[in-house]
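Every protein chain but one is kept in place in this view of the complex.
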Amino acid sequence: MTGRSAASKTASKKRRGRRAALEEPSVDAARHLETYRQMVRIRVFEEHANDLYLTAKMPGLTHMYAGEEAVAVGVCDALRRDDYITSTHRGHGHCIAKGARLDLMFAELLGKAAGYNRGKGGSMHIADQENGNLGANAIVGGSAGIATGAALSARLRGTDQVVACFFGEGALGQGLLYEVMNMAQLWKLPVIYVCENNLYNEYTHFEETTAGTILDRPRAFGIHTAEVDGQDVMAVATVTAELVERARQGEGPSFLLAHTYRYYGHHVGDIQRDYYRSKDEEAHWRSERDPIALYGAWLQERDIATADELGTIEAEVRDEAEKAVAFGLDAPYPDEGEVTLHVYA
Amino acid sequence: MTGRSAASKTASKKRRGRRAALEEPSVDAARHLETYRQMVRIRVFEEHANDLYLTAKMPGLTHMYAGEEAVAVGVCDALRRDDYITSTHRGHGHCIAKGARLDLMFAELLGKAAGYNRGKGGSMHIADQENGNLGANAIVGGSAGIATGAALSARLRGTDQVVACFFGEGALGQGLLYEVMNMAQLWKLPVIYVCENNLYNEYTHFEETTAGTILDRPRAFGIHTAEVDGQDVMAVATVTAELVERARQGEGPSFLLAHTYRYYGHHVGDIQRDYYRSKDEEAHWRSERDPIALYGAWLQERDIATADELGTIEAEVRDEAEKAVAFGLDAPYPDEGEVTLHVYA
Amino acid sequence: MSTPSRTVEPRAAAGVRTITFAQAVNEALAEEMRRDPAVFILGEDVAEAGTPFKVLSGLVDEFGPERVRDTPISEAGFAGLAVGAAMTGMRPVVDLMFGDFLTLVMDQLVNQAAKTHYMSGGKLKVPMVLRTTLGATRRSAAQHSQSLHAWVSHVPGLKVALPATPYDAKGLMKAAIRDDNPVVIVEDKLSFQDKGPVPEGEIVIPLGQADVKREGTDITFIATSSMVVVALRAAETLAAQGLSAEVVDPRSMVPLDTATLVESAKKTGRVVVIDEGHQSYGVSAELAAVVADGAFYHLDAPVKRLGAMDVPVPFSPVLEDLTVPTPEQLTALAREMCGARS
Partner (left out) sequence: MSTPSRTVEPRAAAGVRTITFAQAVNEALAEEMRRDPAVFILGEDVAEAGTPFKVLSGLVDEFGPERVRDTPISEAGFAGLAVGAAMTGMRPVVDLMFGDFLTLVMDQLVNQAAKTHYMSGGKLKVPMVLRTTLGATRRSAAQHSQSLHAWVSHVPGLKVALPATPYDAKGLMKAAIRDDNPVVIVEDKLSFQDKGPVPEGEIVIPLGQADVKREGTDITFIATSSMVVVALRAAETLAAQGLSAEVVDPRSMVPLDTATLVESAKKTGRVVVIDEGHQSYGVSAELAAVVADGAFYHLDAPVKRLGAMDVPVPFSPVLEDLTVPTPEQLTALAREMCGARS
């Protein structure tokens, strides 16, 4: 049903073709390393988030993006800062990829006033307006309307902004998605629906919840589609760049299906999970399909970076993340008076 | 976008093939005349309903099915009495086709206690449980879940009942439809989604509200589809019989797209309508595509009935309808005490 | 039993025209769309058709189909689009044909629009208006007759206005469009052809200001939307019988002008709350509770409520008319509360 390997091959071919054509290798190299760093930042962020939960320092629970880094980073690589994204309950990766600071994110996850949402949103509602992140959403599929409306707004305001709407394959169960895809195509709105198929809706394999073929759904509305190996960040970036270009040119919406995998449980507390997915499957993805390892190897193969350079990036990120956690832990909670603030603008 | 004429040709060919194979011409003739009568009953019913409205005898407003008779009658021709249908705001045709009595229907439209729903439902909620009509619905697309649930119920109860879910093409805008089509296909439920494309969502042409190609929508869920000339009652009956057979055999849901037209306005009060559809278009459908005239001619061509016989049927129906109207007008209103009855079972 | 005619007594004055409720709404929208290019309308058949109620007729001619935008029959979808558009610089006005369809947009309205400002710690805002209807006795049966404003009134982050006159319809709509929050405006679908005095020029009625529609001393009627005219009629009847009823229209459920309601209750000592939502768990409960608490030591009788009956709205006219409070019922109740015998 997934056609993953075929898609992956096509995407890889395209990617090589396009990247080879880039003109300034030094600029290109810096950008590659930045892309690498962004993926590592997400990975390390999630390690800390998991740790904070397991040591009972973080309130509530949270959904880890580790394993899916190439999707968020690849997509956001193709966006401008003033483009918008909407995100999901599994939203840390999108937030970081779109340009957020780790310290303000940890502060948010810890419910502190310094957080992106002053501690009022938490993991499932983190938003970063300055970088165009309209927010994570705890309603599955809940941001499909918002993303499409932001695209309508871009058109009405006469800008060439584009919107990327992230959602998991579970959101294909929500009728809202079909309602808004129809309008997006009717009105040729600049929105890219990014379906992150990590194989599971919570504790159920998506094949048990998804009839037919995923890409036939957007196609039924006449929406342009693409499929990509979500573990290959360059492939994601390349195909997204094409979709963004179409959208900016007024050619309308598109739907990108990215095949990916989450390393952790559905949420941090989902630890006994063999009843719905095997340890072998997890091990396979981690060892053979890790987006950071794959990209790191690719960068080394082409002499864009050495192992040492990549190690330095990771060390820098670990340092950044540790400071960010410390910042979050030390930051004060909001004043009690904040509870009644911001109900109304 | 519609591909109507192609579909019509294919359906006609199939129909001739199948009908020719029927063994007992006398039984067959009787059935044909019954089918004809049902269409005439709908047409005449609607004439009276319109009249009752225009003479201010009928409360509220109502949506006329005239012009679309072949869809309801063709579909219900292929159903058993214990099969279910769900219907729409434009539901008189479905109700009659599934076996309802005109007198109890008029009583309902007039808000009388003798009506199918004791006057509590009216035109938009008319239901006839004994004949398997689970009810008209004033929420566009609102019965898609009910129909699919009735199909699930049939399977859980171990019967071979089938459900036909009628809706207008406007209901393609409702996300619910996609949610339930997905489940119907996943669970191979015996439900037939009957999309009556009469070209208009209220006062807007469906092409302004419908991106892509209609049949690609069910197909995206892997649902079997068929397309038919909704003015050709035999074509509708024949193709529906195939879909019903599939459903009874456990082969799952299907989607039938029927191309049709409503003769009156969106509702009885929609009289000035040239701003959204031309008088020429209306005239064309009435004169060239009338399902009753087409079927009448077909019956005469093949010597199944004479013009006189058809005239007699119409006269009988007119008589039945007049008595039914009189019954409805004479019938008493419900007692005031009924207002608090049936809130709870 | 017959439906009361719906024309509110005009309070005519110089420079004041008499226009319909529908015209007042139409004017408010047109003026705001002229003033602010961010304002646009979306919904089903809002453009050429001007909605089935014809309230928006003509707007598409002036503002074009991009700003008066016909949508597919996708209430959740276009409500969601409005939220996203509002978050990014626009001021959408969503037209939701029947209040009964609130059922379809609750997630976008409640989980998205209402909470975004708060959840984002004040960073994002959602300046949108959702216009919809309430009211029975139109013979539209159970799925096209509900008055569901209690639901949205219960949701922090939403504001909720219920105009009862053309004047209020215009002034509240203009305030709602300028408000930086999601505002739900619920209009009585039977009032669109009612006429009332509306001055030329700018009218903006701040949300949260009750209006004393008639002064009185013996009893207070707190009436919303379609029930304001019922209360005024009852007050007239009572006046002829020597009883002086005050009619207070809160005009918005959120914010609620508690002070004006309690003040009137303290003055008269007797209160009936009249609202067309189902009585149980309706807004009449909140209004009654607020007044019974705030004016406790001044009340001569328990606060009474008249809401719609707790039954789905029946189609049959003889039944439907029983479900909505009437001036006759209110008059009788008021007389009983004031100790007058009939």
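A, B and C label the chains in the order they appear, each numbered from 1.
Just so we're on the same page, a contact is a pair of C-beta atoms (placed from the backbone, for glycine too) under 8 Å apart; a residue touches a chain by one contact, two chains touch by 3 or more.
Computed from a prediction, not measured in an experiment: that's the story for all the values here.
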Report task. Tell me which residue among C:L81, C:V186 or C:V254 touches the hidden chain in the full complex. Result -> C:V254
Report task. Looking beyond the chains shown, say which of C:F78, C:Y118 or C:F221 touches the absent one. Result -> C:Y118
Report summary line: Considering the complete complex, of B:G149, B:G170 or B:P253, the missing chain is touched by B:G149
Query - Among A:I139, A:L294 or A:A345, the residue in touch with the chain that has been omitted - result: A:I139
Query raised in the report: Please identify, in ascending order, the residues of chain A that touch the omitted chain?
Result: 59-61, 111-112, 117, 119-125, 137-142, 170-175, 201-204, 208-210, 275-276, 333-334, 336, 338-340, 343
Query - Touching residues (missing chain, whole complex) on chain C - result: 100-104, 106-107, 109-111, 114-115, 118-119, 141-143, 148, 150-151, 153-157, 253-254, 256, 277-278, 280-286, 288-289, 292-294, 296, 299, 301-305, 309-312, 314-315
Requested in this report: Considering the whole complex rather than only what is displayed, give the residues of chain B touching the chain that is not shown.
Outcome: 84, 86, 115-121, 125, 127, 129, 134-135, 137, 139, 142-154, 156-157, 175-176, 179-180, 182-183, 186, 341-345
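Note that only the chains that are shown with their structure count from here on.
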Requested in this report: Name the chain whose C-alpha centroid is farthest from the C-alpha centroid of chain A.
Outcome: B
Query raised in the report: Roughly how many whole angstrom separate the Cα centroids of chain A and chain C?
Result: 42
Query - Distance from the mean Cα position of chain C to that of chain B, given in whole angstrom - result: 38
**Report entry** Where chain B touches two or more other chains at once, by residue number
**Finding:** 172-175, 208-210
Query raised in the report: Residues of chain C touching 2+ other chains?
Result: 71-72, 74, 76-77
